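A single protein chain has been omitted; all remaining protein chains appear in their positions.
Read from first to last, the chains carry the letters A and B; within each, the first residue is number 1.
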Amino acid sequence: MNHLSSETFKENARAALADVQLRGALKNATSLFGDRRKAAAASLPNWEDLRSQARAIKDDVLLHLDRYLEEFVRNAESRGATVHWARDAAEANSIICGLATERAARIVVKSKSMTTEETHLNDALEAAGMQVVETDLGEYIIQLAHEPPSHIIAPAIHKTRQQIGALFTAELGMRPTDNVDQMTSTARMKLRDRFAAADVGISGVNFAIAETGTIVIVENEGNIRLTTSLPRLHIAVMGIEKVIPRFNDLDVFLKLLPRSGTGQRLTTYQSFITGTKRASTDEGPDELHIVLLDNGRSRMLAHPVTRQSLACIRCGACLNACPVYQQVGGHAYGSVYPGPIGAVITPQLMGIQKAAQLPYASSLCGACREVCPVKIDIPRLLLHLRGEISPRKGSATERLAFKMWARVMTSPSLYRLSSVAGRILQRVMPISRAWTNGRDLRPIESKSFHDLYE
Amino acid sequence: MSNSARESILDSIRTHLAASPPADDPPVTPANPVIPSKSDPVNRFKESVESVSGKCIITTDAADVLKQILTDLNAQRIAYSDNAPNAHDIFSYDVGISTAQAAIAETGTLVLDSDCERHRLVSLVPPVHIAIVNASSIVETLSDALTRLQKKEISPAITFITGPSRTADIELTLAIGVHGPQELYVIVDGSK
Partner (left out) sequence: MWTSIGVSSVAVLRRVGCDVEFDKRQTCCAQPAFNTGYLDEARLVARRFIDIFEESKADAIVSPSGSCTAMVHHYPQLFAGDSKWLPRAQAIAAKTHELSAFLVRVLKKEDVGASWNGRLTWHDACHGLRDLNIKSEPRALIRNVRGAEFVELEHADSCCGFGGTFSVKYPEISVAILDQKIEAIERAGVQAVVSGDASCLMQIGGRLSRKGSTVRVMHLAELLNESSQQ
């Protein structure tokens, strides 16, 4: 798979900016998503209250995460689920591959799960000899194209219908067309027999209810329901932060998530799965295994500013609102999680050294904070991460420049001299060139306001 | 071994929480305002179903309406939830018929409960799903439905259905009928 790296964000972004088709697709998609979200939020007079409530619930969960996780596990297990704990991606993949191979599984159907993309589960399953089929239409498209997702909600948002049509013709033998209904029917047909033949179904989890041991998964297409009801074994993979306390809390989150993500009041299907079936003759899988993944999440609990990262419900609203994402798209971030939330959790999950550019790739405009259903203060998080990175990892020139800047700004005589120096330096500093490639530079005036004030 | 991973993760959670400085903003718990209900829930339900491309008929003779729909569809192979075909055969059926244990007026949502009915495949696999719900089972809000579900132990599988299946993954263009049904009919039985 053609994975770009977070470490080369700047180059990735440059390439993305040169891709006219991508930019057109991004512009359409983000503005449409943004408009729909705005209308959906406006239709609920208590929208702001809901956001506050959701954030309060998440804050409570995160402050007592161990207790709520234990409660969830106890209740899920009492209903027949088997729960596994995975400290990191490798452990999660190992558990899941083990479950599949123990049951001599050959075909695995998957519904969209960012967590399994995070662990690169598909590569591990394929290495273990299994055929893995992504069933969410957007994920199916990028799987055929051997590309990573570019958006949390609509993974193939970067592709035009013409590109998808051509892909389906080449890979699936579809008669050439750019009609969306026909492409959808093609995918439906091709995937039906995979569902029927699958030994294992792997899904993500949107919410895990501590009170009842229920996992809740939301969708529009129906592939999650097929994935979680046809195969004999259902494996549900979730980050440890997905737990919420009570069944009734779903009222708040099911109002916020679909509206924030796609502007819908509700997505077509919500599946509430609690343990395994009662009788062997009932419908549904024989086994339910739930994999809880840490992979760096518990570390984020150590500070209130970083802890809020874990409140994210993966709606994608921040991506659509972000002026940077709108221009460069998801692939440039080189991470499973792009956009504003990606810029803050990727360095925390993968390690700052692997994603040091991302926290700086923001103008701090705050549009993300405005649309986040759980009120994550992403700009504050970005500043927090910059505060961790700059003093240690900033270039020597930059660190020195700011030390000198502080010296000048705390000395009136140096400050007066600085406007003279500035006028000279303005012409030669590389910073000036970065500016003047696209913009004229307003020269520093020869008389400052300090000089003129009376 | 899973147990050591469990202990390790729980320990990591506790240690990192203990190391955390206090949050500077006190948690906010705003009151939950009760939004007054509007018109008759049955009619609201019908409007909501239609707004998501479902079809809804209110009737006191559900059996007759059902027969009419099946005739209009020229349905050949019909799967009923009380006599549901198995997981392999269901793929060759044209229509799946189930009841719904409740419905939500504000969103046009059907609530199906696996403890009451074998709904999972019948309402999902055939290209047409017909659901019959009692008018008296229609509740106003999502919250009402969630409360209702907790009156007994939660069933192994509960499904909320709002309209036929759809996607907007290709250029955000809406396509109805992806993996789930392409058509949804809801018959509201007003006789009970």
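Everything below uses one rule, namely that a residue touches a chain if its C-beta (ideal position, glycine included) is under 8 Å from a C-beta of that chain, and two chains touch if they have at least 3 such contacts.
Quick caveat: nothing in here was measured; it's all calculated off a predicted structure.
Residue A:445 is the one among A:48, A:126, A:171 or A:445 that touches the chain missing from this view. For subunit A, the residues in touch with the chain missing from this view are 10, 13-14, 17, 323-324, 326-328, 360-367, 369-370, 383, 385-391, 394, 398-399, 402-403, 405-406, 408-410, 412, 415, 419, 431, 434-435, 437-442, 444-445, 447-450, 452-453.
Methods note: only the chains that are shown with their structure count from here on.
Taking the mean of the C-alpha atoms as each chain's centre, subunit A and subunit B sit 26 Å apart. Note for the complex: subunit B touches subunit A at residues 2, 5-6, 8-10, 12-14, 16-17, 19-24, 27-33, 35, 52, 84, 87-88, 91, 106-107, 109, 114-115, 118, 120-121, 124-125, 142-143, 146-147, 149-150, 154-173, 175, 177-181. On the subunit A side of its complex with subunit B, the touching residues are 25, 28-29, 32-33, 45-46, 49, 52-53, 55-56, 59-60, 63, 65-66, 69-70, 79, 84-87, 91, 95, 135-138, 141, 154-157, 159-161, 164, 180-181, 183-185, 187-188, 191-192, 195-196, 212, 214, 220-223, 225-226, 229-230, 240, 247-248, 250-251, 254-255, 262, 265-278, 282-284, 292, 294, 298-304, 307.
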